[in-house]
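All protein chains of the complex are present and in place, except for one that has been dropped.
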Amino acid sequence: MSNKKNWPLWEIFVRSKNGLEHRHFGSLHAADADMALENARDVYTRRNEGVSIWVVESKHITASNPENNGELFEPAQDKVYRHPTFYDLPDEVKHM
Amino acid sequence: MSEEQIKNLEKQFEERIARDEKIEPKDWMPEKYRKTHIRQMSQHAHSEIVGMLPEGNWITRAPSLRRKVALLAKVQDEAGHGLYLYSATETLGVSRDELYEQLHSGKAKYSSIFNYPTITWADMGAIGWLVDGAAIINQVPLCNTSYGPYARAMIRVCKEESFHQRQGYEIMMKLAKGTPEQKEMAQDALNRWWWPSLMMLGPTDDVSVHTEQSMKWKLKRKSNDDLRQQFIDQTVPQADLIGLTIPDPDLKWNEERQSYDFGEIDWDEFWQVVKGHGPCNKERMKARVGAWERGEWVRDAAMAHAEKKQKRQEKQAV
Partner (left out) sequence: MKNENLYNYILGIADNSLILGQRMGELCGHGPTLETDIACTNISLDLFGQVRSYYQYAAKIAGDDRTEDDIAMLRKEREYKNVLLVEQPNTDFAYTIGRQFLFDVYHLAFLAELQKSNDLTLSAIANKCIKEVSYHERFSSDWVKRLGDGTEESNQKMQAAINDLWTYTDELFHQTEADKAMVAEGVGVDVTQLKEKYYKQVNELLKEANLEIPESKWFQKGGKEGIHTEHLGYLLSDLQYMQRTYPNMEW
């Protein structure tokens, strides 16, 4: 393999219509951000899938490590008082 | 990590898959899982990209504007699908350029069907109807495979491919209903593409090497022979409907099995093509390598421009 610089990888986020959040659609290669936007338009919105696109170079994403999932996410599991079903109310109470 | 620790991790890993949990890129995975997935996913991506060539061959000669735009859109989708699949493969820590190298050096395989020539317009119909038909049978179960990025790519692929087979069948239908010359063209294409399409679903179960492990990892949900039977059972009535004849004298309905019995497949031909000696293996590779090499200065230029632009912007900011 040559030591040539290849087009970097970009992550593509598309808002499918106003009112919805941008969602991760996939990735692609592009030389720069402008090209990434154009490529994303041609690759991921050919069937009218979007009204707005975000592109982020993949190397700029910091991801949590699944090995830490225990300490990161499990402590939230037993905090049931954050959910409405934790609170007992008589059936007669309406609109709550 | 000790051997026992690894064994333990592997056991947990297999249990997660058995529970239908998805595996995501950063999760721990056995090396064999990673390697098998890189192989199968890149092979799938290569098939999409090489698969553009036999159909691309007819874009400039499509018989009507309506057919031309449909064919262009279809071949373009194949580029898109290759792209989705390469991207999904890249999540396993291999770059697209490395995958291309494997394809171009002949190390990686792609579906052998694309090594057959497209010599008449009816071949566009036969490919859409039969080849995409067989591909769909293979692909739909993969929407639920264990590796998250692969499953997500396949969902997108399957959604987009729904028009491909219809496009092909419509071409065949029109030809079959056309002049005697057109009908003959359609029958000729069916004759040439039928057996390669059956082979496309892979070697018979008794010689297929990867099946058991692949079943466990949900890379495969049904055996090659089952898929082939399903393909035949659904395709024969479609041929009947438009008055074309499946080129297999041994084909007949088996009341007891509620399925079609069919004739012997010429596996020697299959292995000949897989090993690189099909009618168009060399042309296909030459086209792919040629496009890549001719594009090198373009890719370099885009990178050089991006870097210069960034430097200029940084300078301005100072």
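Miscellaneous remarks
Per-chain numbering from 1; labels A and B assigned in written order.
Here is the rule we use: a residue touches a chain if its C-beta (ideal position, glycine included) is under 8 Å from a C-beta of that chain, and two chains touch if they have at least 3 such contacts.
It should be emphasised that the depicted structure is a prediction, and the values quoted were computed from it without experimental measurement.
Annotation: of B:I17, B:I38, B:V75 or B:L92, B:V75 touches the absent chain (contact as defined above). The omitted chain makes contact with just one of the residues B:Y33, B:Y86 or B:Y150: B:Y86.
Taking the whole complex into account, chain A touches the unshown chain at residues 7, 28-31, 34-35, 38-39, 42-43, 46. Across the interface with the omitted chain, chain B contributes residues 49, 52-53, 56, 59-69, 72-73, 75-76, 79-80, 82-83, 86, 121, 171, 174-175, 178-179, 181-182, 287, 290-291, 294-305, 308-309.
As a working rule, only the chains that are shown with their structure count from here on.
On chain B, the positions that touch chain A within their shared complex are 24, 26-28, 76-77, 80, 83-84, 87-88, 90, 95-98, 101, 152-153, 156, 160, 299-300, 302-303, 305-306, 309-310. If you check the complex, the residues on chain A that touch chain B are 1, 4-7, 9, 26-29, 31-32, 35, 43, 46-47, 63, 65-67.
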